[in-house]
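Every protein chain except one is present and positioned as in the full complex.
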Amino acid sequence: MTPSSMPIEIINRTVRARNPLVHCLTNSVVQEISANVLLAVGASPAMVSHPEESGQFAAVADALLINMGNPDPYYVESMRSAVKVATAHGTPWVLDPVAVGGLTVRTELSVELLTSKPTVIRGNPSEILNLHAAFTQQERSGGRGVDSTDSGEAALDAAIALARETGRVVALSGATDIIVSTHRITRVSGGSAFMPLVIGTGCSLGAVVAAYLAAWDDAHEAAAAAHAIFATAAEYAHPLAKGPGTFREAWLDGLHLAEGCTASCETEVL
Amino acid sequence: MTPSSMPIEIINRTVRARNPLVHCLTNSVVQEISANVLLAVGASPAMVSHPEESGQFAAVADALLINMGNPDPYYVESMRSAVKVATAHGTPWVLDPVAVGGLTVRTELSVELLTSKPTVIRGNPSEILNLHAAFTQQERSGGRGVDSTDSGEAALDAAIALARETGRVVALSGATDIIVSTHRITRVSGGSAFMPLVIGTGCSLGAVVAAYLAAWDDAHEAAAAAHAIFATAAEYAHPLAKGPGTFREAWLDGLHLAEGCTASCETEVL
Partner (left out) sequence: MTPSSMPIEIINRTVRARNPLVHCLTNSVVQEISANVLLAVGASPAMVSHPEESGQFAAVADALLINMGNPDPYYVESMRSAVKVATAHGTPWVLDPVAVGGLTVRTELSVELLTSKPTVIRGNPSEILNLHAAFTQQERSGGRGVDSTDSGEAALDAAIALARETGRVVALSGATDIIVSTHRITRVSGGSAFMPLVIGTGCSLGAVVAAYLAAWDDAHEAAAAAHAIFATAAEYAHPLAKGPGTFREAWLDGLHLAEGCTASCETEVL
């Protein structure tokens, strides 16, 4: 498959046409930017997190995001409930195992939810390495909080193993994002050095992957296209920005304005 | 009453002069933008939500917002406590029944709090239709999460009925906002197509309605003026924006800079 053969422009347009309703159980730090990012790409956000309501809402949502960034104590129950309903309805869902490893609540819950087979698992290299180690009950030293201390290529083996063991798509973010499924690898590169200076650019990517899964059946292509629109918007914003503040706003504009893909997007078959 | 007879510029100036302290029990997604919006129009925000503190704070606040957007489990108690104190002190308060209908916790709580007579009820067409149906114990199918699937004019009958049954002001948001009280209807139109692409423009409007109620005795005029400053700021921002990111910042500027009203604001007596 060559870059031109991935129909990114059509996927972007399909998301806007379907306007998927994305249920986000995500951390409080990034709820606002995640919602704005979803609106900018043509989806609708909702963050229904009360344990008695989260299953009710999962039943009507088009996709679900489970982000472990900062779970409130009651989120554990809300997440279990939403995943159970999403699985029963065949609703696509994304697991973003933020900072798994040394922190016990999120690590145990991520491994538990992994058995419910998320459509896509998205994380930085340390998170993918730590999640894979926890899933296979191996020991390894954790990352440094929410930041990755491992490089993308170092985590690639873990991503491939995780994709094969679970049969799911694994998206590894970094300077070059790598989307891995059982028989394909796509590398998306481009973007801007300002991206890591804006909080929530990683977490909101999980929300957008969920939106794209709701609108496009091929989960590998959907995940790759979500990463591609992020990089494309970043390339729009970079020359307009003087720092992370003006970058953030221009990048939201860029997500709204993006049609095709200006970033590099290369797929190889395994 | 003609457009020119509603003293919007004077109301705006009065809010800035009085600098009302607005207690917001609102969802975590929109807390930051609600606070920034209140500061921009000349009010002061505070989001004191601990169940033991929310009544203490309601006793000193000038107005209260109850927004059902995403109630934490403990918010149920905090909201009951704040509403009780506000009612006892004669403090104006706003009920924003976000996504009532299919979600049970917020629907039951909204109907319960409605009996404490909010000064203004603010919502989109689906929310007003669903709240009225729940209040009068009628069955109806819910909206689609936080988005409205009903048009403003379709909900107008429900808004009029709700205003008459409760004796309160009902504000229905949409492309044209409609403020309804027992004997008056005001339509505010204008704004920008970017508004629905920025999260919290609806929820923060509830906070601004509360601020305006604290500064201006006529609740119908206060609610209409709050809607008018939102539309005026949107008209300021629209030509400066390339997308929802730059629109959001310019709109916050516009709220701060607004003096009179550039939007259309028409009142008829029922």
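We just call them A and B in the order they show up, numbering each chain from 1.
Note that in this section a contact is a pair of C-beta atoms (placed from the backbone, for glycine too) under 8 Å apart; a residue touches a chain by one contact, two chains touch by 3 or more.
Everything numeric here is computed off the predicted structure, so don't read it as measured data.
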For the chain left off this view, which of A:Glu32, A:Asp96 or A:Glu221 is in contact with it? A:Glu32
Given B:Leu39, B:Val111 or B:Leu156, the one touching the chain that is not displayed: B:Leu39
Touch as defined at the start, partner being the missing chain; which of B:Ser49, B:Ser126 or B:Ser173 qualifies? B:Ser49
Residues belonging to subunit B that touch the chain removed from view: 21, 28, 31-32, 35-36, 39-40, 44-53, 56-57, 60-61, 72, 74, 248-257
Sites on subunit A contacted by the missing partner chain, in the whole complex: 27-30, 32-33, 69-73, 99, 102-106, 144-147, 196-200, 241-246, 248-249
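Heads up, the rule we're going with is that only the chains that are shown with their structure count from here on.
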Inter-centroid spacing, subunit B versus subunit A (mean Cα positions, whole Å): 33
